[in-house]
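Apart from one protein chain that is not included, each protein chain of the complex appears where it belongs.
Right after this comes subunit A.
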Amino acid sequence: MSSRPELQAPPEIFYNDEEARKYTSSSRIIEIQAQLSERAMELLALPDDGVPRLLLDIGCGSGLSGETLSENGHQWIGLDISQSMLNIALEREVEGDLMLADMGQGLGFRPGVIDGAISISAVQWLCNADKSSHDPRLRLKAFFGSLYRCLARGARAVLQVYPENLAQRELILGFAMRSGFAGGVVVDYPHSTKKRKEYLVLTCGPPSLSAATPQGKGEQEESCSADEGSGDEENQTVCISDRHRPRKKQKITKKGKGREWVMKKKEQMRRKGNVVPPDTKYTARKRKARF
């Protein structure tokens, strides 16, 4: 079976009591959710004047992301399609208001009243047609259209998504743009398969200086550090970029790793049970040139 929850069952069925329970018992899930929502808060870039805002949490689930909003002193309204998840949120006694609603049916809010919106790992669900009456395009259109209407002018929406493939990403972003949003995708840690997170940062209103999409984390790092190599994708980039690497750079890396590094590696190998030559005063020394 696929590891993507979107392919297993509709959200209101997938997030049953058992799945929802994980969101209070698993410290790993809690930590990831907290990190994602903190980063989303950061990207939301609310003015730093200490005034609480009215925010929206789309797909609030058990209210883990809402807790981050509360910690920052904001009032929030959360909506989710899973009753089980909302029950967990009630148990956790979250401070925001909860609603059982389907974002694909549009958000029923008055125009221009919400100061910002976040959504953690929810919007990609819209790309699935779980019932015969569902059309992903119509649902995306209804969602982004109503989101655009209810946001105040200049307000931002930060939606963390897990698109399945390039087509899905383009579909989501396309509908966001068609609804009138300005903005784009911020990718944190683009070179890592696990840590990679995508955020749609959308600004309501015409594009301006403040609408510029912020930088993703871990983007500036060199993509070709040879001793990292975790995924296949990464190895590929290493091969290609090696060919074009300037000569000078190679010289710097040739300098050697030093005695400390060698000792560490030998220790590692010993722990693995490999046969390793004993450490002597000659360990990690260079040979003389005449040899």
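In the analysis below, a residue touches a chain if its C-beta (ideal position, glycine included) is under 8 Å from a C-beta of that chain, and two chains touch if they have at least 3 such contacts; residues count from 1.
Here is the rule we use: contacts and distances are computed from a predicted model.
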{"item": "Listed names \"GTP-binding protein yptV1\", \"LSM complex subunit LSm2\", \"Multifunctional methyltransferase subunit TRM112-like protein\" or \"Ubiquitin-conjugating enzyme E2 Z\", matching UniProt entry of the absent chain", "value": "\"Multifunctional methyltransferase subunit TRM112-like protein\""}
{"item": "Sole contact to the chain not displayed, among A:A9, A:I29, A:L54 or A:V262", "value": "A:L54"}
{"item": "Candidate in contact with the missing chain, chosen from A:L43, A:L107 or A:L126", "value": "A:L107"}
{"item": "Hidden partner chain, residues of subunit A it touches", "value": "50-54, 75, 77, 79, 81, 86-87, 90, 97-102, 105-110, 112-114, 131, 133, 142, 146, 150"}
